[in-house]
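In what follows, a structure is listed as structure tokens, so that the remarks can point back to it.
Note that one protein chain is taken out, while the other chains of the complex remain in position.
Up next is subunit A:
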């Protein structure tokens, strides 16, 4: 008995030591920054002559009155609400296409997946040319039909949609992979059974395939939501959040506030808003999605 007890104790200590490097790093670059963000959001920025002053929730009060914050939050919401369903729908279509027996399937699959491998910065460089007003590809194409195309990225009406289109192109192929993986786990007998009963392909998709893909859809949706907050690289090339904040998104606003306007407490307050949102997302993932998804 004693021996077993002390052996268990030794293993606990050993296990804790194994965890130590990860714990230290996560502490320094995840937990501590969360605490620092929370604390800093309650102060004013320090200046050369004055230390930071405690102002409780004043930054948050300012945030609620800040029209730019609301505009950015609204942009991010639109960005998410358009990019997510569109890229998921395209991803699903792509997966169904390359899951069927199609000539040149390998090539087509590769073509869909390629944008995933490219850095967002490099992709944005290329799209920048597509959107260029004078010589750009899109306006060149429109010119053939006698249409005078807009300045895609410079016009507040078209800027956000242009950024959105590029995002959909970048993400769809990545999500396709998860659908493809899920499709390959569906037993082909189900399709055969449907065929025997004379069920059409669309009907089969709607009643059998799509419901079976539900866990994947939820998983992809969570990933897409995270990406909608996380990925802002293309803004650095395409628009810098402009014109007049028309394409500014939450994380880019945090970056601008902290590193261009040097108001780190206010940036911390905006970060807190993002953290609350991500916390909710995590709660959904752990409670709802995990119960339905089973890992391999």
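Heads up, the rule we're going with is that contacts are C-beta pairs under 8 Å (C-beta built on N, C-alpha and C of every residue); 3 or more make two chains touch, one makes a residue touch a chain; residues count from 1.
One rule holds for everything that comes next: contacts and distances are computed from a predicted model.
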{"item": "Choices \"Cell shape-determining protein MreC\", \"ABC transporter permease\", \"Solute-binding protein family 5 domain-containing protein\" or \"Nitrate reductase\" - which one is the UniProt name of the chain not shown", "value": "\"ABC transporter permease\""}
{"item": "Sole contact to the chain not displayed, among A:54, A:70, A:210 or A:259", "value": "A:259"}
{"item": "Contacting the left-out chain in the complete assembly, out of A:28, A:77, A:195 or A:214", "value": "A:28"}
{"item": "Selected residue (touches chain absent from view) among A:42, A:63, A:94 or A:246", "value": "A:94"}
{"item": "Hidden partner chain, residues of subunit A it touches", "value": "8, 11-12, 14-16, 18-19, 21-23, 25-26, 28-34, 36-37, 40, 93-94, 97-98, 100, 102-104, 106-123, 125-130, 132, 135-137, 140, 169, 172-174, 177-178, 180-181, 219, 226, 229-230, 232-233, 236-237, 251, 254-255, 258-259, 264, 267-268, 271, 274-275, 278-279, 281-282, 285-286, 295-296"}
